[in-house]
Every structure is written in C-alpha cells, then in structure tokens.
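A single protein chain has been omitted; all remaining protein chains appear in their positions.
After this line comes chain A, so read on.
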Amino acid sequence: MAESGKIDPMHQFAIEPLFGTDHWSIGGFNIAFTNSAAWMLLSAVVLWIFVAGGLKRQLVPGRWQMAVEFFTGFIDKLMLENVGAAGKKYVPYVFSLFMFILLANLLGLLPLGIVGVHPFTFTSHFTVTGVLAIISFSIVLMVGFWKHGLHFFSLFVPHGTPLPMIPVIFPIELVSFLVRPFSLGLRLFVAMTAGHVLLKVLAGFVINSTNAGAGYGVLVGVPSFVLMVGISALEMLVAVIQAYVFALLTSLYINDAEHLH
C-alpha cells in the first residue's frame, strides 16, 4: 500500500468459498463451503463446547459450570419476567439464539488478523440475521395461531379501542406487526456492519497517514489508533447489547403470541 490506496472498508464482508466449489450447486445456487459457513460452524462448536463443559451437574458448581449457569439463569429470568410461567418452554430456543448471536459477534471481533486469519462476522449479513428473525417470527405465528386460532387477530385491536377507530387501528397494528422480522434482523445486521466499517475506516487512517510521513503519522495516525482502541471496547459492548436486544424482543413477541394483549 505504498500508494496509500483507497480505503475499502466493505471488503471484509465479502463472502469467499473456502474449498470445493464451483461445481457444488443445487438448483443453480452455489452451495460451496464459505468463510461465512466456517465461522457459523465455529461459533456453533464453541457454543457446544461451552455448554457441554458446564453439564457436570455438581452440587457445588465449579467456575465453568457457574459461567454456563449464569447464562442459562439470565435467559430463564428474562423469559420469566417477560412471558411468565408459559415462557419456560421457550428458554432452550432463546438461549441458543442469544448465545449463537453473542458468540458470532464476539468471535468476529477477535484480532486474529495479526496471525493471518481473517475473522468473519456472519451477523453482518442480512441473509443470516434475516433468517434468524424469520425463525423467531414463525414461532410467534405458529404459537399464536395454534393457541388462539383466528382469535389471534385480536392482537391487532388493543383493548378499549372505540368501534369507529377499529378500521384505522387495525391496519396500523397489522403493519407494525408484519414489519417486526425486518426490524429485528436489520437492527443486528446494521449494528454489526456499522461498527466494523468504522473500525476499518479508522485503520485506513492509521495506515495511510503513517505512509504519508512521520509528521502525519503522529498528528493523525496516533489519535486514530487511540480512538480505535476505544471503539473496539464499544464494539464489544454493542455485540453483547445487540444479542441481548434480539433475545429480549424475541421474548416480547413470544409474549404477544402467548397472551395476546
């Protein structure tokens, strides 16, 4: 980069087939094993190891078991607070969802670039977060229609709505309900993308200013680098908060399906 080339912050989101690949296709779609799939597999494996290590069921738990019990207890409490006793049966789903997203976000932030492995945050793709959101939304729809039948539509007419207002309120509530999977998936995807783009742009400042000369390096590069350290800490916070928000909103939507209003 002696030319101090153009900063390309979007390159980190490129999906590349790792092995295999041009020939594997089903119905015209390439199904090569990509870097995205590799990191999904990695975060699933890490999650499996993490939980398996905590399944000793000792009466006095060790550190590892305490860590796992902290997370299960956290989700258990979340579901109890937001859904009530009926939320118990969704704890495994919400726990898997939360931990999968959390690990995906955190593993994608690992500074493995210095050893030549480029971490890939697959939650920065709308296809991935969109599918996760659609799974949550389908559970809401299935539970809602299974439990309440067509009475589920009363979700769109809040209690005490005056009769003349119903034709106005109903479409508004319907649209706000239908937009939920989009907003759920979009929030996670954009929050992760924005953070990673910001980090890459700042990294570009450091490299380009240092290449331009020592004076520029001290004037621009050093403050940018300090800012990068701060933003990295913020990104870790965002990774946790976004996973929490995804689980929280899923629990709220499940509550709607279980209890209507």
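For this structure, a couple of remarks:
Criterion: contacts are C-beta pairs under 8 Å (C-beta built on N, C-alpha and C of every residue); 3 or more make two chains touch, one makes a residue touch a chain; residues count from 1.
Keep in mind that, in the parts below, contacts and distances are computed from a predicted model.
Its record in UniProt calls the unshown chain "ATP synthase subunit c", which is the match among "ATP synthase subunit c", "2-oxoglutarate ferredoxin oxidoreductase subunit alpha", "ABC transporter permease" or "Iron complex transport system ATP-binding protein". Contact with the undisplayed chain is limited, among A:Met10, A:Val45 or A:Leu112, to A:Met10.
Which of A:Leu41, A:Ala194, A:Leu219 or A:Leu234 touches the hidden chain is settled by the complete complex: it is A:Ala194. Interface residues of chain A facing the missing partner chain: 10, 78, 81-82, 183, 186-187, 190-191, 193-194, 241, 244-245, 248-249, 252.
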